[in-house]
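Of the protein chains in this complex, one is absent; all others appear in place.
Right, chain A next:
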Amino acid sequence: MRNRASNTLSKGKIRQSWSKYNLYNMSRFRSPATMNRTFFQQKWSAKAVSRAYHGEQVREGQWKRMFSRRIKSVIPMNTVDLAADDGSLVSAGRGSGLTKEEKSRYPTRQTPYTNMTFAPLERRLDVAIFRAMFASSARQARQFVIHGAVTVNGQKMRHPSYLLNPGDLFQVEPDRVMFATGTPKNKFERRESRLAQKPAEEAEAETEKAEAEEPEELKSPKETLKALMARAKSVMSNDKDTLPAKRKQELRGFQKAVRRVLSRSGSESSNILTQSLEVQFSHLTELLKAKRETKSPKQDKKQDNKAAKPETDDSLAFEADEPAASDKLSAAFEQVTLGKDVDVSELSNEEFDTLKRALTQMRDNPIDNTKPYATPWQPRDYMSAFAFIPRYLEVNQNICAAVYLRHPVARPGSAEVPTPFGESIATPAYGWYLRRRW
């Protein structure tokens, strides 16, 4: 199927996509005019606008067959109210002057039924993958399905139009998800990965030359550290005005730590990071446990001293230390990355935590040129503006799997079908698809 779902600026259609073009279109979207237009025209334009978002990959006839005028809705019940009366109070005394003008205890909110017009499309596998945030657009989700990267209940499913049943578990290959949601490589990184691939190809051809130093040199941890620092620097210099201050701080700390390691480990023979990271990590955690037990009574004093220390959560910030407090920490970091044992007695608990977190992140989010996305992984730009997970899905992001719990429902005040359009478009669009036109 040809992809007609381009994000053109001239048409300004809203699509199921995380692209920045789409974001801009969404920001400047205005509901189609209703003044001086016939009812038919209003319904037509409402339908056209909403179909550009909801299942534009589905043919119109196909969607018409899926459309159902019955809309699923629920009412949250209060068991205290149910226990208090059996409903006869509501029906008793009508018309006999017994009713008082009483405000209801709960504000009655209208149920936005017509916002659920396109609920049947949310059952489709490709749409559900997009809603679970495993793909950056419904089209990409569709491609994942067709290319065989998706399983439903453990079996490979190659039909994007498969309608999920309540309780179905679908799973996408984590690498695809990381590619779809991560920052793309820039041209230097692409070149790096090409170079990394090249020696491997040569090695296949000529087995004698395979033992040359090249691959080791390219993958040498020093290089990767340098590249990392360059990345941090470029991020800092380019996005100075957009980055939040806290993150800037973290990046700066990270740069410093890397520079220190680079300056101290002068010899070429250093075999850091790459081979024994796992071993290092488990070793360090054991040390940490031992230290916890010995130092637990003194903990309070230590924490008072280091209370001002910032927390780090960023994926880039391997090491976010304040220069005053953490010479020891950076020394320890260096020791660890060099593959040596660490002298733990000099570090405080918090420094230990920082070290551990840094190593965890290094292990979970390594630099790997073979990946199709920029490493270490970072969320792609403008992803957060589209980040939400509807309640009819239960998602486990670690394994990129999700369960389709039930069909989406409307409830007083909210509808579960994610749609960028309000009542003024949803209602005429619903009217368009009713067989009996109104």
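Just so it is clear, contacts are C-beta pairs under 8 Å (C-beta built on N, C-alpha and C of every residue); 3 or more make two chains touch, one makes a residue touch a chain; residues count from 1.
The rule is simple: contacts and distances are computed from a predicted model.
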| item | value |
| --- | --- |
| Protein name (UniProt record) of the chain left out of view, among "TBC1 domain family member 15", "Cytosolic iron-sulfur assembly component 2B", "37S ribosomal protein S35, mitochondrial" or "Ribosome biogenesis protein NOP53" | "37S ribosomal protein S35, mitochondrial" |
| Residue in contact with the excluded chain [from A:Ala33, A:Ala48, A:Ala387 or A:Leu434] | A:Ala387 |
| Hidden partner chain, touching residue among A:Phe130, A:Phe144 or A:Trp377 | A:Trp377 |
| Interface with the undisplayed chain - residues on chain A | 9-10, 20-21, 23-24, 26-29, 31, 70, 72-80, 82-84, 86-88, 91-93, 96, 112, 115, 133, 152-155, 157, 159, 161-163, 165-169, 171, 174-175, 177-178, 181-187, 234-235, 238-239, 241-244, 246-247, 313-315, 361, 364-365, 376-379, 381-391, 394-403, 405-406, 409, 411, 413-415, 417-423 |
